[in-house]
Structure formats: C-alpha cells, structure tokens
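One protein chain is absent from this view; the other protein chains keep their places.
Chain naming follows the written order as A, B and C, and within any one chain the residues start at number 1.
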C-alpha cells in the first residue's frame, strides 16, 4: 500500500510553495486586503502560467490533465499562503461543474478560458442567511433566461461567469450565466475577509444556458460541492499548518519570565492538542483525496469528514494563534487576524461545518440501515 | 442586600458537616457500596434525630419548620459526604409532593412519618429509557387502583411509599401508593452507584390515593421536580466541592520530577477551570435558592440553570479527579470512582442535563416572546 | 437571602437618584450600549470633563477617597450604588477609571505630601486626566521584564523606551510610568516609578489599530524625555512595590458589564429568524441546548457579580469568585459570536446587514480575542486563580537570581 502522495505530487507541492512564498507574501495579501481589491491579478496570472488553473482540466481544453491529487497539493499551498485569488471558486467549483455536466460548447468555452487564465468563474447557490436547501431556492430559469438573487457569492463581483442553481419547472437546474451580460447586476458585500470577497448577484431575465439535464441541478450541485469540499479541506489544512508554524516560531522566540513561552506547560499541551486536531484532519483529507481520485463510493462520507475536521482544526488553530501571540496577536499590524478571518470564511464556504455534519450523519444513517 | 446564607444557616451547615464527617466517612460509604445494602440505616436514623428529614416540613407535622435555605445547606453536605441515604427521594421529592398537594390525611400520615424517620418515600415518573414526556406515561390510575411499571425508581427497593405519575382518564394524575401493599412488585436494578440504588416497580391494581386534583399530575410533578432540582443542585455542588478538595490535597502532596504535581502549569490551569465551573454553578444555585425560598417567578429558570451548571461542574470535576490522581485514580481502592459514579447518577436523577436544558430554553423562548 | 437594599442603602440610593434626576437624563434601557471595546468618538473628552466637574461640585466625585483629597469617604457599597444608578442615565463614558481607581490610591500610598497636594485634588476635579504606562512590547504578562530606561541626569531623569496598550494617552496630562533604573540589579529590584508629563517634549503617542479595526489603545514612545526627580514616586529601586499597589487597585468587575453587545435574547431571536433544513433554527434540539448552555453561564456570571456586591454590602471584601468573570465571559463571548455566525450559514461572514445578515455576531467574534487579553490574559487569570486563590505552587522561576540584563526577554530577533 502507499496511502500517501507520490514524489511527483510532492514536488509539485514544493514548487507551489516556492512560488507562493515569493508571490503571495503576507505583505502582498495585506495589500489586497487593505485596498479591498478583490484579488491579486498578478498572482492569478502567475497561477495560470504555472498551469494551476487547469490542473485537472483535460489537455484537449488546454489543461494540464492531472488528477485531483495534484489539485489537492496546490490547494494546500493556496491555503498556507492565504493566496488572494479566486482559485476555489474557479477551479474547485466552476471548472468542476462544467467538466462534469457541460456540453462540448460549454467545455470548450469555459474550460479553455479557465485554463488560460482568461476566465474567472464561481458558483452561486445560496440566496439568504441560514442553511442551503432545495426549498430555499427561489431563482428561476425558463430555459433561456435567469431571474432571481443570489448571496453571498464568493468572488461574484470579479467573476466572468457563474454556475447558478435555479428552479426550472418543478425541479432545480444548474445554469451558466456570463456575468457581464445584460440583466445581471452585481453588488459587492462587505465581509470578514476582503481577499475572498463576497457579492450579491441579481438576475433580471439574464441569458443563461443549462448545465446538464433539467431537474438535475440539486444533485449536480451537491456532487460538485462534495468534490470541491475535498480540495477546500486541503486548502484549510494548509492554512492551519502555516498558522500553527507561525505560532510555534513565535513561541520559541518569545521570552517571558526568563523562559521561551514555548516552555510553559499549559501552552505546550494546547499546542499538542492543535497538533492532534490537524493530524485527525490530515488523515481524513488523505482518505477523501483517495476517494475523490478513485470516484469511490465512500466519497460523500470522506469529503464531509475532511471538510468538518479541517474546518474545526483551522478554527481552533487560528483562535489559539491569536491567544498564544499575547497582546500583539490582536493588533491589525500582526498577521494573526488575516488567518483568523480567512479561516472563518473558508469554514463558511461551500456550506458551514454544521451543514456538512448534517450531510455526514445522513450518509451514516443510510449506511447503518 | 445580602445575597448569601445567614449565619444561622451556615451554622446548620457546619453541624451537618461535622455529623457527616463522623457518620458518613468514605469507609462507611464503601461498606454500603460493596455490600449493595441500599442505604445506611444508622445514618438515616441519625439524620432523623437531627431533624433533617423534616427540615422544611411544618412543625404541626413533626417537622422543623425551616425553609428551603436550610434544606439547601444540608443537601450540600449530603452531597459532599456521598451520604448513602434516600434523602433526595424522601425529602426533595416525596415530602415536597405531599406538602404541596396532599390533603390533611395524607400530610398527617406521610409528613409525620418522614419527619420521624419512620417512612422512606420516593417519586416514580419514568417508565423507560429516553426522555420523560407526558406521552411516555402508560401507568394507569382508575381512582383507587394503580397499574403499570416504573423504572428506574431511585430508592424504589427500599422506600415505604411512592408518589407515582399515572394516566387517569385523558389526563395525568399523581398518586400515593404504599409499596408494601398488595399488587406491588419490586425488582432491584443494577446501576452505577449502589448507594443510590435503582429499582423497577410494577403495580397490578395496587391501592393508591390521588395527590391533588385529577389531571393535574403532570404540572404537579414538574413543579415538584423543579423544586427538587434546586436542592439537588446544592447536593451536586457540595459533591463537586469535596471532590475538588480531595484532588487538590492529593496534588499538593504528590511529587513527581521533584515537584508537587500541583506545580505543573497545565494541571493548574485545569484546576482553575474547574474552580470557575463551580463558581458559575454556585452563583446559579444561590439564585435558585433565593427563587425557591421566595416562590419567585424566576424559579423555573433559576432551578434549571442551577441543575445544569451543577451537573456539568460535577461531571467535569470527577473526570478530572480521576485524571489528576494518575494511575491510582482508577483503582477500586481509591475513592475517586465513588465520586465519579455518584456524580453521574445525580446528573441523571430528576431528569438528565439535556432534559433540563430543554426546560430552560422553553422558558427562555417564552420570556423572549 | 435577598437582593434588597438595607434601609441605609435604600436611603442613599434615593438621594443619588434625586440628584441624577435633576442633573441628567434617563437612558432608554432597550437602546444598544456602546461596545466596551469600541473607541468612544467625538467630543466626549470635554463632555466627560464637564460631567466630572458637575459631580465634583455636587459632592459625588471620588466617593471612596478621603475628604482631604476631595473625596467623600463613602462606603464601598455607596460607591457601587452611585455607579449602578449613574449607569441608568445618559452620561458620557468615564475617562477617569484608571486615575481614580488605581493611580490616585497609588499616590496616596506612596506619594510625598507635596505630590498628594499637587496631583490628587486636580484628579478629582477632572481637569487633568491620567494614564498608566506599564506594559511594553517585550513585557506584557511578564510586566517586570520592562526595559524602558530612566537615567539620572542632575535633578532630572532621562526616559527612553516604548510603552504599549495605554488607554486614553492621547488626551491625558499625566502618566504613571515604571522604568528600569538599574539593569544590573535583579529583575524586580531595578525598577522605579515616575509621574510623567504626557505633553513633555519627546513623548510620541500613536494609536494602535486592533484586528477588529477599532483603536482603543496607544503606543507611547519616549525619546530623551526629562522627568524632574520631584516626580519620582517612592524610592529609587522601589518601583515594583509601587506598581503592585497600582495593580492591586485594578478595578474588579463588580457592577461592570462583561462580554460584547450580544445577549441570550438576541440569540433566541436570531434562532427564530433563520432556518436550518427548512425549519426555524429554534426548533433544532442542538441549537436549543446550546442556547441553554450560554444562558446558564450568563446567569452564573450575573449572580457571581451579585455575590461580590453582597459581600461589599456586608462590609466584607468580595471573595475570589470575582476573578472568574472575565475569563468565563470572554471565552463564552467568542463561542456565542461563532455560534451566531454558524446559524446564519453562508451569510454568517457578511459584515454589514444589507443582505439580511446580522453582523453583531461577527463583531463579537472579532472583539473577543481582545477581551481575552485586555487586563490580563486568560493564562494570567488562570495562574492567578490557581496560585493566589487556590494556593497552588508558582512556576519554577528562571529570572529571579541573575542581573536583569542577563535574562532573555521579549522576542528574540
């Protein structure tokens, strides 16, 4: 057995790390954050040039034709470096949805555009606060025109197109809509982390094309969310790893009472617990990556487990990151809050942790029957 | 203001403490525990002689005529010394039910009997595993005869009489039944703490008399449980205080790595958290005692708050008690498990902590309306 | 056991109310109160000074202080009653808490007659506001590790260094500062306590922006700032002992409100307004039980405050139970903020209410990490409870015997 990533995959990870160390420094993240600039165009261009945006897009559409394991490696580093780019919206969601349900024309247009870095995509499901359910969808699609309001839509203010969940007749469908088209109104929403900016999208008879069959939108969307959750969990884990490392380095170099604060037992034990949290999450992530790559029947369970444990580990780590830093930890100047904000936003992206718990237990009950 | 117990009440507490130190040593508790003897007859006799059993029974029925604050003081020490007697069943539940709803004949018979130490009483509500609800009651009362099964009934194997919740017509009523009467079958059930023994009671047309009006049984039972919860919370708090003190003393005197283990920071911080838990519980207990003594409209909320926080503090304390004691903590020989068992049984007595959470939130929602 | 005023307390309360009714306006109790961590805005400093003068002239200022310094020699309970009642009115936020509560008593205990006469009456009157200059970037929880230096030069001391977390520095006339006068002495012995003119040359005050975006504190930089020896408090080398006096007077949480602006009722309302799986969240068993747990802690803290108050009322010193207040409140606040965000699903990360989201929960989530540090971190509070309240042994000390200059401290660069 080899329940691990291959040497080639680890090399890809190392390359990603080096690139982001250079091009997504916390200074750069902060620039985007403070300018409320949405995302870093320069970094996006670099990511496209490295082939990340088409990492799992087939070569015929200009992609690298890799599998999900390679995507997971990149996702981890995206998370570690708080990369201020619409990577998850475009790669985990939009590209995945098109790949799984798009027709040839849609694939040619959108996958090629994504792989080249020309198109930013996103997916728009929720319409209000609270949990996402079939009944909560009020947007409508009549076969060619889309109407309704979606919020919050991650990267919605910057994206070129969106995959939208809408009612079509008595069922739900997924549709693709170009966001610069007539009948589309965008409004930026203030949120916790401006480098993962949120928007409200309003559609008034905007032209749209269906993705996949009519009435299959809910299942398709869930399928896409499940797959995206695996990659997002890697992103969260990478973020937690780096937050932990920064905290650890601080504690080793910060002295109080004549000792490094890393030598205080109550802090050491809490660091050990954070370590355990991340290892539990990492193992679930590995399981989910394996299930995703192999399209295994355990995917639903594994993806939910990975997302839940990565969200919890990241939340726990960023809260402790601030606390372990002492007073400076809650200043604007220190970077702790960038991780705290990003961590919370990722936990609420693709469904909250409680929503994933509900999905997981539903699956467990099915299995127990 | 004087949001505290009076000097007289504290003196009563001190007397109770001294008596129990002498008469309810952990050696004695262990005798009762290992012999599976139900309860300590000697201690019960002593409690009667000190007037504890009639602490809040009116003088006309042979009681001391004190209020609930005095009962709370005694309850705390009962908890601290793990007193192996049916005090809560008899005093918090049976006496209270009779006092609130009994007619003259019932009061004369039962209250006088309790105050003198001649009668042990209990209350029997639940019939199966899961939460107690009106619908979960299947026992029936036809105006004179009681049929059905109750379990688990605390002290049911030893009690002389029980207050039983049963269907009468379309409603529920409380009835009193002598447990030595014809048609009553008792079966001892094995449980976590043999010094608070549980039983199954089966009634086959057993003679019973109604307590209060027909159809008011549920409300009456809830009222009695609410009041009992306040005193039980003091019992739990007393138990937690002593478990904490024993643990503290152990840690101060146990050396490892050349230091008292009480000097290890991670243990110190956990002890500080246990301290905070108990102070939160103590404050809620004071509030509940005040509300009970004054029959204040906040009683339902205060009683639930006291019971929940005392249960949580006690659970938390006994788990840590074992952990802080190291290896010996989980031996039969050390007393930690006596507290661990008792603590858990008290948390499940009068309704579990989750059942009290449900009661509290119901009240909070009413108040918010 | 009761919550009622004693007859004396009731009479005092009536007197207080009478005066407040005549001099201030009752507040709408349902109106939201400013978050304790938000910076007060606008011309509140002048308003606060005016109100302090009004109180002073009517004999309601510094109630606990001796009459010779402008106080009223009132009981602790009378002071609490005044604060309780004052809190019901529309009055400016106080900017005197540190001066009146901590620094004034320090001068009383350690000052010369001249110092008392010069500083205390003005402090009561309120035309001079005071701040405290203890913490440094490299000396937070380990306060005695401070490095700001004071070097004797003729009749003056020359101060160099940086202080941090200074509340109100921007409008203060005076600051009380602990500086290191002997780096060759052992850590706690080389410190001296000074009264510093915040308007002196070389004092540079810069606001600290917190992670929430608010700015309630300052950094204060000292570059060759001259302090006359007459403004030294107590002997050279006695600074730690003086600082302890200041810290012992750090106002306890009695009567103060804890936690952010969100309460149990807000939580119930939120859970009634959002849906989980197409049903109101308030019908979800887990949501219900979690609300109950918050309520239990909230009431536990509330009545812990009442117990402290009761001790005061009985003439006793409040017991150690008071020390749990901020520890429990800040952690609970963090959890409540997080829970309120979770209930709102994808919308929980929105910062404004334009999309139907309630940002109060997120604001709490952003503010609570600050509360977990301000006035003693969770860790310091747990140390205090374990060591001072419970009496467990202190940590092994690595910094007691060597000269201060040989002890590593702060952040290694």
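Keep in mind that, in the parts below, a residue touches a chain if its C-beta (ideal position, glycine included) is under 8 Å from a C-beta of that chain, and two chains touch if they have at least 3 such contacts.
Here the structure is a predicted model, which is why all the values come from computation and not from measurement.
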## Note on the structure
Across the complex, visible chains touched by the hidden chain are A, B, C
### Chain not shown: contacting residue from B:192, B:213 or B:368
B:192
#### Entry: Option from A:12, A:82, A:201 or A:262 whose C-beta touches the chain left out
A:262
### Task
Against the chain that's been left off, what residues of subunit A make contact? List them.
1-6, 69, 248, 251-252, 259-260, 262-263, 265, 268-269, 271-273, 275-276, 279-284, 286-287, 289-290, 293-294, 301-302, 304-305, 308-309, 312, 354, 356-358, 360-361, 364-365, 367-368
### Message
Contact with the hidden chain only, please: which subunit B residues?
### Response
126, 128-133, 135-136, 151-152, 189-193, 198, 200, 250, 253-260, 264, 266-267, 315, 319, 322-323, 326-334, 336-337, 340, 344-345, 348-349, 351-355, 358
### Message
On subunit C, where is the contact patch with the chain that was removed from view?
### Response
276-277, 284-290, 396, 398
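Methods note: only the chains that are shown with their structure count from here on.
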### Query
Where the centre means the average of the CA atoms, what chain is farthest from subunit A?
B
### Task
Could you put a whole-Å number on the gap between the CA centroids of subunit B and subunit C?
42
### Query
Roughly how many whole angstrom separate the Cα centroids of subunit A and subunit B?
51
#### Entry: Residues within subunit A bordering two or more other chains
264, 266
### Touching two or more other chains - residue numbers and ranges from subunit C
379, 382, 395
